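Note that one protein chain is taken out, while the other chains of the complex remain in position.
Entry: subunit A
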Amino acid sequence: MSFTLRSVKVPPNSVSLEEARHRVFDFFRAACRSIPTIMDIYNLQDVVAPSHLRSVVAAEIRKHSSVTNPKVIDMLLFKAMEELNNITEHAKQRHHIIGQYVVGREGLLQDTGTKDQGASDFLKEFYKTNYF
């Protein structure tokens, strides 16, 4: 799997937005089809469902949905392909995958809500970030 993906050459730039769009969908399909392999090599069966990983990949793509420049889309696709390659050839460890894609942006320390109930809103915001 990893070597077949690696042997793919960097494609020429997309001529139009439509072509770039198609490439994004092709990448999404490739990523979805490699999810079973990924779950296998990182032992994710009891941590996450394939559908959740699919949604995470879709969410990562949707983050850049406002980009309309085909060159920028190509660059993002290149980075996405690089990331997928690294994951499928086991260049990462299990906690990378779990931290980045299973637990997600909320971070590993999830607030379960019991310990700082008495704190003011200001303090809660302050614990999260001092930029507000």
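Operating definition for what follows: contacts are C-beta pairs under 8 Å (C-beta built on N, C-alpha and C of every residue); 3 or more make two chains touch, one makes a residue touch a chain; residues count from 1.
The criterion applied here is as follows: contacts and distances are computed from a predicted model.
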With one chain of the assembly withheld, which option in "Subunit zeta of t-complex protein 1", "Acyl carrier protein", "LYR motif-containing protein 4" or "Cytoplasmic tRNA 2-thiolation protein 1" matches that chain's UniProt protein name? "Acyl carrier protein"
Specify the residue from the set A:17, A:58 or A:75 that touches the hidden chain. A:58
For subunit A, the residues touching the chain missing from this view: 25-26, 28-29, 32-33, 36, 50-51, 54-55, 58, 61-62, 65
